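Okay, so here's the structure we're looking at.
Partial view: only certain chains, each at its native spot in the assembly.
Labels A and B are assigned to the chains in the order they are written; within every chain, residues are numbered from 1.
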């Protein structure tokens, strides 16, 4: 059983954060909210999303799992204005999702969850450095790095208490550093890892520029990006595996 | 003789409603305003446009006919701001149209009207159902239907006094219904017909979202869309032939 009402804006934000990595996903319809975990086909980027019951106008569910095509669902949500309410109701018999927006009813065929790539176990890494910064700073770093290279180093300078971003191209380089004063918070620790810009660019698209983003970072370890959505009634965690650095 | 001044916005709106169906058309320069009738090459969609003398700042004509390339005329009108005045003057000798916009003079070669597809006779159908609704509701229905199918059913549920739209795709369906309360007006009657979405999408582009649109509908009959333009000093009627329903 699943019967819920949510604003088109909240639904869209949640879907966007998953669709940057995968085309299809399983949605867990838990009794306290929905949850999605997904990993891209190359096993490099993962997303873990929760949207609690409180992010919905009304919410009833009892623990089922559905499989959806994300771009289709985004198109439907995209027809509504951000404040419009979207009514979602699962028809258990036909395994279709009925989506109503102000008189418009869309019947969405679901995908067999068993046919969707298995959900990842997102490891509980104990990373030594934690940086809290604004989404817009991630955007600046990624945009600049993309002008010179296809990979990017993220790290912490423990002595100067700085978070830094480095991208080295064939002729040009980009360096971006944020002091403790430029950051919302910093727990310095040994951290320097290289990542694929293609993935970071995709994840960056889903990070609101005014979001407070927490980065967990280590030495040649995955990076985790964590931020809240839906007025903190939901949260997104991205995890990105490092590239092996050839020195 | 033809010598008229009209706002670029009014001229553009009028041309847009014809150009969604044809590239070239005949314009009748009647003494009480201009009139255009056109049918697309496949004889499926027709348009009947009138723009009365009162829609112009000044207007003089004596019943001639000119042939024009619509996109060219749209480009010229598009160079002006919506409130700018466009002066149109026919040179009978050279068969060219002189178009002046604030110091800029464009001399447009006309097309021999005899070389343009014959104008359709738009039949005076006595259709049993009439629905009056806002342009934005047509837009919502067409946009949603386009996500699942390439055709769309329009109909009236006489018992519930509802206007409905149905689109059935291979996996997903769209259903949209508007009660008497959601409509500006409804004359219920037996009505259900299937139409090509390609044509409806084109016509929809020319329907202002705040226009009051009158639909005349029957059972496996053409649909007529009628709306006013130029502050009711002009009007547009689209007629679209039904697709044969294979049951």
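As a convention for this text, a residue touches a chain if its C-beta (ideal position, glycine included) is under 8 Å from a C-beta of that chain, and two chains touch if they have at least 3 such contacts.
A quick note: this is a predicted structure, and the numbers were derived from the prediction, not measured.
*Asks:* Enter the number of copies in the whole complex; the displayed portion holds 2.
*Replies:* 3
One rule holds for everything that comes next: only the chains that are shown with their structure count from here on.
*Asks:* Specify the angle of rotation obtained when superposing subunit A on subunit B by their C-alpha atoms, rounded to a multiple of 5 degrees.
*Replies:* The rotation relating subunit A to subunit B comes to 120 degrees.
*Asks:* Take the average of all CA coordinates in subunit A, do the same for subunit B, and state the distance between these two points in whole angstrom.
*Replies:* 45
*Asks:* Which of the residues in subunit B end up touching subunit A in this complex?
*Replies:* Residues of subunit B touching subunit A: 140-141, 143-144, 147-148, 171-178, 182.
*Asks:* Touching residues of subunit A toward subunit B in the complex: what are they?
*Replies:* Listed in rising order, the residues are 72, 75-76, 79, 103-109.
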